[in-house]
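Working notes, beginning with the structure itself.
Removed: one protein chain of the complex. Kept in place: all other protein chains.
Lettered A, B and C in written order, each chain numbered from 1.
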Amino acid sequence: METKRSFVCDYSEGAHPKILERFLETNMVQCPGYGFDTFSISAKNKIKEAVNDQEADVFLLCGGTQTNSTIIATMLKPYEGVVAVTTGHIAVHEAGAVEYTSHKVLTIPGKEGKMEAEVLNTYLKAFFEDGNHDHMVFPGMAYISFPTEYGTVYSKKELEDIHSVCRKWGIPLFIDGARLGYGLCAHGGDVSLGDLKDLCEVFYIGGTKVGALCGEAVVFPHHGAPEHFFTMVKQHGALIAKGRLTGVQFDTLFTDGLYLKIAKNAVNLAIKMKGMFLAKGYSLHMDSPTNQQFIILDDEQMDRISKHALFEIWEPLPDGRTVVRFATSWATTQEDLDFLDKII
Amino acid sequence: METKRSFVCDYSEGAHPKILERFLETNMVQCPGYGFDTFSISAKNKIKEAVNDQEADVFLLCGGTQTNSTIIATMLKPYEGVVAVTTGHIAVHEAGAVEYTSHKVLTIPGKEGKMEAEVLNTYLKAFFEDGNHDHMVFPGMAYISFPTEYGTVYSKKELEDIHSVCRKWGIPLFIDGARLGYGLCAHGGDVSLGDLKDLCEVFYIGGTKVGALCGEAVVFPHHGAPEHFFTMVKQHGALIAKGRLTGVQFDTLFTDGLYLKIAKNAVNLAIKMKGMFLAKGYSLHMDSPTNQQFIILDDEQMDRISKHALFEIWEPLPDGRTVVRFATSWATTQEDLDFLDKII
Amino acid sequence: METKRSFVCDYSEGAHPKILERFLETNMVQCPGYGFDTFSISAKNKIKEAVNDQEADVFLLCGGTQTNSTIIATMLKPYEGVVAVTTGHIAVHEAGAVEYTSHKVLTIPGKEGKMEAEVLNTYLKAFFEDGNHDHMVFPGMAYISFPTEYGTVYSKKELEDIHSVCRKWGIPLFIDGARLGYGLCAHGGDVSLGDLKDLCEVFYIGGTKVGALCGEAVVFPHHGAPEHFFTMVKQHGALIAKGRLTGVQFDTLFTDGLYLKIAKNAVNLAIKMKGMFLAKGYSLHMDSPTNQQFIILDDEQMDRISKHALFEIWEPLPDGRTVVRFATSWATTQEDLDFLDKII
Partner (left out) sequence: METKRSFVCDYSEGAHPKILERFLETNMVQCPGYGFDTFSISAKNKIKEAVNDQEADVFLLCGGTQTNSTIIATMLKPYEGVVAVTTGHIAVHEAGAVEYTSHKVLTIPGKEGKMEAEVLNTYLKAFFEDGNHDHMVFPGMAYISFPTEYGTVYSKKELEDIHSVCRKWGIPLFIDGARLGYGLCAHGGDVSLGDLKDLCEVFYIGGTKVGALCGEAVVFPHHGAPEHFFTMVKQHGALIAKGRLTGVQFDTLFTDGLYLKIAKNAVNLAIKMKGMFLAKGYSLHMDSPTNQQFIILDDEQMDRISKHALFEIWEPLPDGRTVVRFATSWATTQEDLDFLDKII
């Protein structure tokens, strides 16, 4: 199966070649463990620079689910839950990792994967203003992903509005950036890496899906990390002994702007890909400006294309057709697109 | 600090060069995520071969603490705790990761880091035979590390005795093999990788401290994995999206016996190192047959040696001297030892 | 405030007088603790008789939320969650007690507070048959309340259908009977206490809201209690030292059919009360056949009635009117109704 060209996801290949190079160069340097190595320290400094916040607390974790549950569990009080849209990754596809830490995911309806400031405000207002809710889980944080699970993105204004609602009701905003790069490079998007420090209380810069083998860089702007976060990362099983594993990768991704270059290239190719599908008369399920494209296929198309390329089955439609996902990554090339163009 | 030669631990350097080579070779191969890649599948097959159990269930996780807490939490029933010696890693140095999963670590006294079958038997007999203990935590698993936190190892007979006690009382035995290779290559040791399948219900083959950048291979002999272990690994935040990260590493470590070669080399050099210290009149704190050596230094010796080499402070002695640890790894060479010999 | 006649809920008064009498009579009898007292044993035997299952495992706990979370947490496997309707008590009004035990409440839409067999089946079928859901929480139990939070009840046929769906997909059904008596005595209802043993894997007989000061009797039909449930009750903080507290109460409630007599009287009065409201032209929010009646009031009516009687504000309606609840209990009398009739 793996000999067909795959557009299944953005984690099909290994790491960006510069990362592997850097592993080779640095391999024999002896370092302390647990994130106190030269490379992690350097990576964190470069990230502070990139997010334009010298006071940011930065931690390098290994994977998305562990990062989500560690952040949420360490920022919530015991009587609080986290508010997400019903399609949010933590609400659906993390095997209950948040609940495993004893906290409820409180869901509100979203739109194309996005949370709407007004809906959030209505929910929080009803909880905090209308009557007594002492028998209910307190909303203690809002969680959004950028881009969302559907590839959609928030405008800066939309993030400001959500953040403003959060501050109004006194809860932190957490932006899951498992695919942050693609969100920042979204076509028509206006959010930059330097903006985030003022738009939320914590976010992470996803590495796994943007060119690394693994790794997520958690950023708490303005020294906002929970006290003893390091120990809680250990407690959650998310502390890496050879911290250089993530240190070297993020140090490389944040040298010469590699992180955003990777993301930009993938997004550009995805937009071209969308154009290819549209030119041949295919319909979009959702108009995504990022590296994931959601196309509607009928059975004949499914069969035909899947003979030569791999893609992800997303969901069936009532009319019998199917939504599928084609994704690009750091490794996708114009050649891959030319190939795809011939077989769709 | 990092310019001094370091003997601090066995995770000071990166990965064994063959692992990096293999990352380079395989980087562009497109694979499914979450452990269904070619390399993980191949690694698992080679591990089944090496542990001499075609029916073993093998899972590749990322780090030691997450592996310990995931195994323990998924094998215990809610009313059970895990029995360990008071110096056991899970009882002391994992920030309460086991308790975080709602289970108690029940401690019994050990000897040089090891659990004694007789002590375990006395404990379990008292619990299960003498009177009613329905208000107490049930012992539901025994945990030992091989080698122990003090570098000591069990003989095959000792493991058989402990396992026999466990079976007598109906609880599984879990062997934490974060440094398994060094235990299997211990001087004077008689336990082989193929023996383990009959000596416990679950063990893991530590990669992080034996030549990998990260990774622990969990082995449940005889199809003994808990039902839906995969989902629980995800729930614990221990599932890696790019499964190739651990797949490629274990595939390499289990090609041409590399895993044990790495371990053997490190142990051999450690034994030589011990000889060097003894020859110059130093005392040992414990006579370790593995890659960690525990030497007693006085203040003058500490000062002198630490000008040229790094080592780990272990614990102060009542007489004012200090126990320190010198460790070897895949990267240690005869040259390093020659250097050390001159400065001690 | 407490001098006005209250119809706020069914736990406004103390215990049924026979319970207090029995406390007096038995007070000096010396008994062992933790449920091994004469009265608890007798109560359990009477309950086995009443539920028509000599093999039932019966446990006496103290309150509803602790009973729900203890049952759910001890019957689910770690990777499982409990399915409830969105208005289910555990999903909304128990402060996240289920999530506190690390399990997710999975919600599906309900109808007038009730779960529909077909909706449950669709949900379970989608999970277990359509594709792989290893990254999601497994549905491991269905939870319904009888009567529901809205006073509505299931017919025997409806319970059979839900139970049949559960068995088809291999998950247990749990019936929360915090107000079980009122459900069994519902006007037009056809479910009897003896039926329940074949309609679910666990249910409880609520005491607190049906004449006791506290206490819920958990029944696992056919020796179906989880292993070491006693110890887990202790672990959840739900084990009472003076087991006679619940023992005496349930022994009394299950002597001479008192439990159902209490329930029947309250339901009969509630139905009369409903008739009174209807006769004066009030509208019902929902046509409840049990001891809770949901009436729609406009502001003038609210003001007027609340001068003389207490009731519970349920929820505002879009048209500006308000749904309120009037409840009867073991202590409600015809005199109370006559009084109410004059002021509405």
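Going forward, a contact is a pair of C-beta atoms (placed from the backbone, for glycine too) under 8 Å apart; a residue touches a chain by one contact, two chains touch by 3 or more.
Since we're looking at a predicted model, the values are computed, not measured.
**Q** If I consider the whole complex, including the chain that's not displayed, which of C:T87, C:T107 or C:T231 touches that chain?
**A** C:T231
**Q** One chain is left out of this view; which of C:D53, C:E80, C:E94 or C:E158 touches it in the full complex?
**A** Per the contact definition at the top, the residue touching the missing chain is C:E94.
**Q** Can you say which of A:R167, A:H228, A:K280 or A:R304 touches the chain missing from this structure?
**A** Result: among the candidates, A:H228 touches the missing chain.
**Q** Identify the residue among C:T208, C:N265, C:Q293 or C:T328 that touches the chain left out of the display.
**A** Selected residue, touching the omitted chain: C:T208.
**Q** Which subunit C residues touch the hidden chain?
**A** 2, 5-6, 8-9, 11-15, 17, 20, 23-24, 26-33, 38, 62-70, 94-97, 100, 208-209, 213-214, 231-232, 234-242, 244-245, 310, 331
**Q** Just checking the interface: what residues of subunit A touch the absent partner chain?
**A** So the residues of subunit A touching the missing chain come out as 73-74, 77-79, 102, 134-136, 138, 227-228, 230-232, 234-235.
**Q** Kindly note down the residues of subunit B that lie in touch with the hidden chain.
**A** 79, 81, 92-96, 99-105, 131, 134-137, 313
The criterion applied here is as follows: only the chains that are shown with their structure count from here on.
**Q** Same or different: at the subunit A/subunit B interface, is the fraction of residue numbers used by both copies above or below half?
**A** Mostly same residues: over half of the interface numbers shared.
**Q** How many Å are there between the centre of subunit B and the centre of subunit C, using C-alpha atoms for each centre?
**A** 51
**Q** What is the distance, in whole Å, between the centres of subunit A and subunit C, each centre taken as the mean of its C-alpha atoms?
**A** Computed value for the inter-centroid distance: 43 Å.
**Q** Roughly how far is subunit A from subunit B, centre to centre by C-alpha average, rounded to an integer in Å?
**A** 33
**Q** List, in ascending order, every residue of subunit A touching at least 2 other chains.
**A** Where subunit A meets two or more other chains at a single residue, that happens at 94-96, 100.
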